[in-house]
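For this depiction, one protein chain was excluded, whereas all remaining protein chains were kept in their positions.
Chain naming follows the written order as A and B, and within any one chain the residues start at number 1.
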Amino acid sequence: MSAEFGRRNFLKFALAALSLVGLSPTVPRADDNFIIVQSTTSTQNSGLFDHLLPLFTDKTGIEVRVVAVGTGQALKNAENGDGDVVLVHSQPDEEKFVADGWGVKRYPVMYNDFIIVGPGADPAKIAGLNQAPEALKKIAEAKAPFASRADDSGTHKAELKLWEQAGIDPKASSGSWYLETGSGMGATLNTAVGKQAYALTDRGTWLAFANKGDFKVLVEGDDKLFNQYGVILVNPTKHPNVKAKEGQAFIDWLVSPEGQAAIASYTIDGQQLFFPNARPQS
Amino acid sequence: MLDKPTSFMPPEELALTSDRLLPLELKGLSLVAGRRRLIDGVDLSLEYPGISVIMGPNGAGKSLLLRLMHGLMAPTKGDILWAGIPMNGQIRRRQAMVFQKPVLFRRTAAANITHALGLRGVVRSERRPRAYQALQLAGLEGRASTPARVLSGGEQQRLCLARALSLIPDVLFLDEPTASLDPASTLAIERLLIDAQHRGIKVIVVTHDVGQARRLAQDVIFLHHGKVIEHQPAPRFFREPDSDVARAFIAGGLVL
Partner (left out) sequence: MLDLSEAFRAALRQISLLDPQLIEIVGLSLKVTLTAVAIATIIGFALGGALAVYRFPGRGALAAVLNALMGLPPVVAGLFVYLFLSNAGPLGVLQLLYTPLAMIIAQVILITPIIAALTRQTCEDLLEEYREQLRSLGASSAAIVTTLLWDGRYRLVTAVLAGFGRAIAEVGAVMIVGGNIDHVTRTMTTAIALETSKGNIALALALGMILLAIALAINMALMGIRRIASHFAYA
């Protein structure tokens, strides 16, 4: 009867199914030509990688797999050897990474800027200010809600530096008007829009963000809002599994005139998001 | 349904089986749980031929005694000897048991038998033929592909009996097999037991139904409070029981 058939052949079916899955390209093969880049959520959310990486792959045949987490986690992952290249935006941490021997050399790649966005109603009246710390001070005085990433990322560290320059400790008000989301840039922006809170964001993510509501760019242009990106090869002597050749090829391309032009050509609604500023390679 | 017993093992072959399991000897058998003596120093000897019936009021320990004989439970004290050999797994595998409530696998009627045969180590090619013979014997060949558990109560118990018989046991135990069955099913089961006995299987039945005992028994073991009060050939037991308890029980009274 069919029951007997099922029982007798169940094992055969199960093994056949498993082998089908094994043959499918989900199982990684040793000759796959790819590198893993530890980068940040803001860079990913801006859509830069979707634009940039295919160009590199077309040229070199090397696939680039991006793991997007916060800057702190990206650097920690790289310390563990779970990546070949890091591309983040927190210069002091990047320099420490290299100094501690985890990275080979830091190359500046591009910059964008941070902006402060907020609700159209702008309760703290910061629109048009060109000094970011001053704007934050007004937000604190008005006790207007502010959403912080609070996740040890480059953006978060930049934000904390601005509060310091404003002479305010926002953490004391954590939970009341200062909201520490502990999330990536996009998730934090969702929270900000949802709670009609101000937020510090990089321009790239903001331009690509599809859920702006009635929010506007309120403060920009202060050179304290300058956001520099650096790219580093993970040190292969510390982690022999690092694909040094392919990783360096990626870095070389990024800082080459071709890569720099590719970065500059990425726009949203006609606006350029990232500004290449690699030092000319001799 | 059953006019003449169909057999899948001619009586001569059974007679040639050299090592019979009987006589069964119970010596000083006791089962104690906590402070209660459930089986209290039973001495008993059972032989071929004939159906042995274990009778007694509820709570006398009949089911327990059956399970001890079949090795499903271990006694606290005493011996269970089959042809002089102490009860063991090998001996149990030459026996079969039918329980009061039919225990059927969640499969078809035929599959219940073939699976049991498989568990007993019968070669695959022999399982289906034996199963179908057993189903025929019990008049269930038309229900072979029916899920066993949708069968009626009587059919289920007949199936359990057919399954037991397919194993060609030396000894067949039954624990109140027709307790909740209608008269037609009861008759069918009893006929199967008589047929089995004729083919050389030792049948040991527990029942509290005096009428059934009268119909089936060659000898009667009367149990009360865990003790064997009487062990007699059936005609004498029913005509003139030795004990007052047995007399009261046969007469249909409540025996405490």
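By our rule, a contact is a pair of C-beta atoms (placed from the backbone, for glycine too) under 8 Å apart; a residue touches a chain by one contact, two chains touch by 3 or more.
Model, not experiment: these values are computed from the prediction.
Q: So there's a chain missing from this view; which of the remaining chains does it actually touch?
A: A, B
Q: One chain is left out of this view; which of A:Gly72, A:Gly184 or A:Pro276 touches it in the full complex?
A: Here the residue in touch with the unshown chain is A:Gly184.
Q: Out of B:Leu26, B:Ile39, B:Met55 or B:Ala96, point to the residue that touches the absent chain in the complete complex.
A: Reading the full complex, the residue touching the unseen chain is B:Ala96.
Q: Which is it among B:Arg20, B:Arg37, B:His115 or B:His225 that touches the chain not included here?
A: Counting the whole complex, the residue in contact with the absent chain is B:His115.
Q: Take the complete complex as the reference. Which residues in chain A touch the chain that isn't displayed?
A: 7, 14, 17-18, 21, 24, 26-28, 36, 41, 44-45, 49-50, 65-68, 77, 79-82, 183-187, 189-190, 193, 208-214, 239, 241
Q: Even though one chain is hidden, which residues of chain B still touch it in the full complex?
A: 67, 70, 72, 89, 92-93, 95-97, 99, 103, 105-107, 115-116, 119-120, 147, 149-150, 167
The rule we apply is simple: only the chains that are shown with their structure count from here on.
Q: How many angstrom lie between the centres of chain A and chain B, each centre taken as the mean Cα position?
A: 78
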